[in-house]
Structure formats: C-alpha cells, structure tokens
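Take this structure, written in structure tokens, and hold onto it; I'll ask about it next.
The complex is shown incomplete by one protein chain, all other protein chains being positioned as in the whole.
Per-chain residue numbering starts at 1, and chain names A and B are given in the order in which the chains are listed.
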Amino acid sequence: MTAVLASPRIYVPLAALILFIAAAPWFSPFYLNMAILFLLFAIWGHAWNIIGGYGNSLSLGHAAFVALGAYVPTLMLRAFDLTPIVGAVFGMLAAIAVAAFVGWVTFRLKGAYFAIATLAIITLLHYLTLHFRGLTGGAQGVSVPFRGHDPLYLQFSSNLYYFYILLVMAVLVTWIMQRFDRSQFGYHLRAAGQDEAAAQSIGIDTRQVKLWGFMMSAAITAAAATVYAQFIYHLDPFYVVHIQLSILILLPAVIGGPATVWGPVVGAALLVPVEQLAQRELGGTYAGAQLILYGLVVILVLRYLPEGIVGILGRYYSRLLARLPGGDDIGGKSKPRRQSD
Amino acid sequence: MKKVRKTSYKTPAWQRGKGGASRRTVLKYGAAAAATSIIGAPAILRAQETVKVGIVYPISGDFARFGDSVTEATLMGFEHVNEAGGIEALGGAMIEPVIVDIRSDPTVTRTETERVINDHDIVAVTGCYVSGLSMVASEVCERHQVPFVTGSISDGLSDRGFQYFCQVSPKASMFGEAQVRIARTLGEEFGPEKNRVAILFEDTDYGTSTADGLRNTAEEMGFEIVLFESYPFDIPDAGPLITRVARSEAEIVFPVSYLQDAILIIETLASRNVDVSIFGGGAGYLVPEFQDGLGALSNLTYSVGSWNWDIEHAQPHGISEAYAERTGEPFIHEHAGEGYCMARLIADAIERAGAADRDAVRDALRATELDPPHPAAIMPGGHLSFDDTGWNHNVHPVVVQWQDGKPRTVYPPEDAATDPVWPLPAWDDRA
Partner (left out) sequence: MSELVFVFQTLVDGLLLSGGYILIALGLGLIFGVVNYVNVAQAEFSMFAMYGTWVLWIALGLDPFLSLAIILPVFAMIGVAFYVSMVRAVRTRDHGVHILMTLGLAFILQNAALLIFSADVRTIRTAYSAASFNIGGVSINIVKLVAFLIAIALFFALIAFLNKTRTGRAIRAVAQDESLAAAFGVNVDRIFMITVAIAIALAAAAGTIMMPHLFVQPMVGQFFVLFAFAIVVMGGMGNLKGALVAGLIIGVVEAFGQVYIGGLAGRIIVFALILIILYLRPSGLFGRSAL
C-alpha cells in the first residue's frame, strides 16, 4: 500500500485532491461557485466523452439528458414529494430510454447522421417541453420547492454541500472512466469509433457497443443534472432544454482531449474559470466575447491538436512526475496512455 | 467615495436601437460595475456614505432592449433621490447602484445575483423584467435574506410565500382581465357586441402566464373562445397563425407578444384584411418601435399595460419628459416607468428603515404606505402598500390605445387620459 502511495502518479493527484477539499470552505462564494460548475462540467464532459470521444459519435443532444435528469426528479418532487435522491434514478432511466431509442435509430448509420439525429432529438424535446406545459410548466419552467436546509431532499443552507456532493460524483466518475479506459468495453468502443469495419471484422458488434456506451453516457449526464437542478433550483427550458447547453457540454472533452481519461477534467478546468472570470471582469461589456474565444480555441485545437491539450500537458506532467521522489520509473518520455495506436 | 452616476448620453438609447449598438450602454455599465467592484470593496469603512442597491437586468441577450431601458429608468430614479440630498436618515448618504448584467440567461442570473449579494454590501436587489429570470433572482435573494423588488408580472412569483419579496406591478392574470373587460365594456357602451375571441400568445413565460388569465376571464364574462393558440416567439411568418385566426371567425383578437411577433401579426392581419379588433397584451404593443415598424397600421390598436406615461399619478413628477430627454425615446414605456417607481420605493424604504440593513429595509418595504403625489406612488391605483405575499395589492393594469403616434390611457375611467375610439374602422382607414 505504501509502495503505491510512494509513486508520484498516485500521491500528486491525491495531494491535489486533498488540497482542493480542504481549501473549499475558504473559497469566496464566487470561487466556490466556479468550483461547483467546474465539477459539474467535468462530470458532463466525462459522460459525453464516452460516446463522443471513445465512441467517436458526435452527440449534439446531451442537453436532452440534462433535461431529463433535471425535470423528471423535480416534477416527481412536486407531484409526490419524492426526494430527488430517489428521483435521480427515474431521471437516469428516462435518459437511458431516450438514448436507447436514438441509438437504435441511428447507430447503423455513419458519420453525420448520428449528429443530426441528436440535434433533432434535443430540438424536439425543447418544443415538446414548451408544448406540454401542463406537465412541464412550459416556458415558465419549473421551480424546485424550497424546503430550507433539508439534506434528505438535497437542499442545503450552503453551496459547500453541493461542492462536496459533486466532488464525490466527479471522483467516482473519474475512477469509473479509469477502469472503463482499460476495460474490454472501453477497448471495443474505441475500436468501433475508430474503424467500424475493422472492429466488426474482429467480431465486435459495433452497434451494440455504441448503444451501451450511449446509454451509460446518458445515465451519468442525467445523474449530475439532478444535483444541478437542486443547485440552480429553477429549470428554464430555454437553457436546460436547448442546443446551446449541448455544445457547452461537449467543449471540455473536445478541447481537453477526446477519448482520454483526464481530457474532460482538464478541459473543464480551463473553460469554466475563463468563462466565469470573463463574466465577472467584463460584466457584460463585451457580451459574448468569451464565446468567440471558445470558438477560436475549438477550431485551433481541432486543427492542430486533435488529441486535445491533455496531449501536450500530459508530457510536461510526466516529466514533472519523473523528477519527484519515487518517480524514477516514470521517465520523461512516457506519453500519457491514449488511443490504441 | 461618492458615486452619483451622471449619465449624459451623446447617443440616446433610442437612436442606438436603430443604428449603433446598444453595446455602448453596456460598456458604460460594465465600466461602472468594474469600478465599484474595485473601489467599493471595503464597504464597512465608509458605512454611511453610500447605500448600495443591486440592479439586476438582462442588458445583453434576447431581452436587452427592455432590460437596458428599465436599468436606465431605475438609475434615473436613484439619481433624482441623490440630487435631492440622498437618504436624510443616514446623514445624506447617496444611493450607489451596482449594475449587473444577467444576459437573459437563468444560470448567469443565479450566479450573478449571488455574486452581487456576496461581493457588495447591498441592502436590496431590483430586477429582472423577464419573469423567468425574476423567479431565479428572487429565489436567490430569499435564500440569502435580501429584499427583492420586482416589476415582473408572473403570478408564480408571489405565490411562494417569500418573505423578502416585493412586487409593485399587476399580476399576469389581471392583464387578461383588463383586456377582456374593456372589450366587453366598449361593446356594451358603443356596440356592436362581439363575442367570438381568439387568444394568441408567444410561448415564453410572459405569454403563457398572461394567456391563462385571459382565458379564465373571457370565459367568465361569457365570451366564446374560438381559438387559444401559442406560437414560437421567434416565429418567422405569421401567415399560418393568421389563417388560423381567420378560420376561427374570431371578431376580437387578444395577442400577447413581444415586439417582432406583434408587428408580424398586425401586418398580416392588415394585409389579409381580417376584420378584427385587437387588444394587445403589453410589451411589444407599448414601445415606440411598434409604431416605427407598422406606421399607420399601429394606429388605434388597443393594448393592456401595467403602467403608462400619461396616467394621472405620474404627471407631477415629469418622469416621461426626463426619460425622453435622457434616452431620446419619445415617451417612457410601461416597464421603465415601473423601474422608476421601484427606485423611488427602495430609496423611501431605506429612509424609513433608517439603517443600511437588509432586514430593516425589508421590514420598511413591507410596511410601505405611500400615496400620490409621492414619486413612488405612481402606479395605477395610487396607494402603494404590500400584502402578506409582498404584492402591491392596490395596483391594476390600464388599457391604452395608440392615438396620434403615442399610446394613450383610455381605461379604466379613473386613469383615462383620453376617450377610446370605437368601433375600429376598416384597416384601410386606420391612419
């Protein structure tokens, strides 16, 4: 055990994590809020990465799963007084069902069709939410009933609790992704994403594998969305059920490094603070300026760094680790593990 | 540090709306907000010199047109207070507005409202024009125990039992009632009686919440609702919608719209010569752009509003003239009028509270009893006071009619500035 801890591969991230946890109570509300959004988008980034990165199937519809994870538990809370902790399960099931349907329709098609189908599903859900306003509150959206400090209903007097809940989720999801990355499932999904014909020739049912990946992705997205709903406490269909949110969800993984474990985390750690600081410092002076920056970064990263920034960052990181105590076995040359190439 | 905002526009907001970019206003606000966040940090040291109030509106994004002008009117209100010597009870303390842009986005509203509460020692927050955004901001304020004063109209706002919430405006459901009532009254007084009504509403919070009230009252008053129809707020063509109206053989149309859709609807009704009387639902029907976009076709259109520039209680204070001079718009629209009212109300509550303290200001707000000619008591109904839910229960909407290029108040009689024109002539004779 101590031998494991002696490796900088373990103790560096662990130390960073402990520091993050310990420092959180001293964050100003602004930075606490930033940390919460970072965790949220890291989780969503992980989720998107499963299908969009490993599965190489571009989903533009992940806001649909956010919507289901946020709306379903909230509506059940309002109707049956059901705690969102249980409601989350129903949100995830709904998301899985929709993912299964969309995947079933489109995974026998290639290329842009899946992207277009996901675009259609989020647009459809947006209009359905507006149309069936008796159920969803329509354009007025729906509020999470305020119960004061009530941990059983995920309502807290301080945002710090949301931070810790999301932190636990983020660590858990990152751990799952670590395992997934090396699992047979992960290997198959990557193969299916990279070269469908080759994957089929070695006996992988690519359609099936992608379908499972998509459903897993949807479930994780919805679970985080349930916590998000409690944090934001008012769901507005023009934000929660909207393509724009889908795009914000895919950016961390795309910029950080698709089909890597740490890509979405690094991407979110870069994008969320930039967004928040730009909002605070510019205060609307140049509305949308940070989105222009986003656009430029996306184009440049895709053009020149198809592996995402985690590709270069990882090399420096490995070199750094090699110099630390216990890092003799790492060596500056080892690249972070990615793709099967 | 004194921070009286002297806003002297070279380019009035009205002109910017046409040619330039309203970014300039935002630039100005941005600079002001940045300045306060740096200089305003050690607030405790200068406790009594200024009292801060958060102004939380969407000054960029879809609703910038309205958020921008309500912010402007609110600033004007605070400036008038400061020019008159500030808050006497606090030794002439100036009111320092802290302007926040919530970008027409609920997540930004959530985080920015929280930030302004935490980073600044503000005693109250006012916003957000858009009901959906006010829902979010009021939640944040309630949870942080900061008074929130709004002119948003959604019924959902005041039915949550909030303690730090004040709403000066009529509720959405009442607008429908006023729209229906005048249609009935005009028919009864002048004839002919019309019974078949169509209700059209855009599909955002504003339209849907108003439309429900419309339907209920119309049913109660014995109208036959032949069409109850929502449409997307970014509707590219009103053709099919108007075909639906024509098909329903409605005689009266109650459309609840923002600006662009309002113009499309009237244009298409006129070009198809669909003979209906129109009682609009505020917002788009009450801003100068409505007349700009439609020209003569705008004439004689009725609309309901939460306030109007020519109502009696507002006259002694010269608000419309001051606003017109400041922004270049020909008159102050309903929501900007409310912005002014809320600014004066908050200042008065701080005065009565005698302390720059959130709870004291809340108590003072809720205990408000003001009568005209107080500059905060300018809403229809005059007397300004709040019930247990924090709603100004004396208020009622007014009905206006476009006459000679301006919306004039024609109903109810106690607020009316002129007589209604009825029945409406054919489309060709509206000019």
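Here is the rule we use: a residue touches a chain if its C-beta (ideal position, glycine included) is under 8 Å from a C-beta of that chain, and two chains touch if they have at least 3 such contacts.
All values reported here derive from a predicted model rather than from experimental measurement.
Looking at A:Ala97, A:Leu277 or A:Leu302, the residue that reaches the missing chain in the full complex is A:Leu302.
Check B:Gln145, B:Gln163 or B:Ser271 against the missing chain and you find that the one touching it is B:Ser271.
The residue touching the chain not shown here, chosen from A:Leu5, A:Ile18, A:Val86 or A:Leu109, is A:Leu109. From the options B:Thr185, B:Asn216 or B:Gln260, the residue with contact to the unseen chain in the full assembly is B:Gln260. Of the listed positions A:His131, A:His149 or A:Arg179, the one in contact with the omitted chain in the full complex is A:His131.
One chain is missing from the display, and on chain A it is touched by residues 52, 56-58, 60, 102, 105-106, 108-109, 111-113, 115-117, 119-121, 123-124, 127-128, 130-131, 243, 247, 250, 254, 286-289, 291-292, 294-299, 302-303, 306. By the touch rule set out above, chain B reaches the unshown chain at residues 16-17, 19, 21-23, 60-62, 64-65, 203, 229-232, 234, 236-237, 239-241, 243-244, 246-247, 259-260, 263, 267, 270-273, 293, 297.
Basically, only the chains that are shown with their structure count from here on.
Inter-chain spacing, taken between the CA centroids of chain A and chain B, is 39 Å.
Residue ranges of chain A in contact with chain B, taken from their complex: 28-30, 33, 37, 130-131, 133, 138-141, 143, 146, 232-234, 236, 238-239, 276, 279-288. Residues of chain B touching chain A in their complex: 23, 26-27, 29-31, 33-34, 37, 59-61, 99-101, 103, 105-108, 110-112, 114-115, 118-119, 131-132, 135-136, 139, 142-143, 154, 156, 160, 203-205, 207-209, 230, 232.
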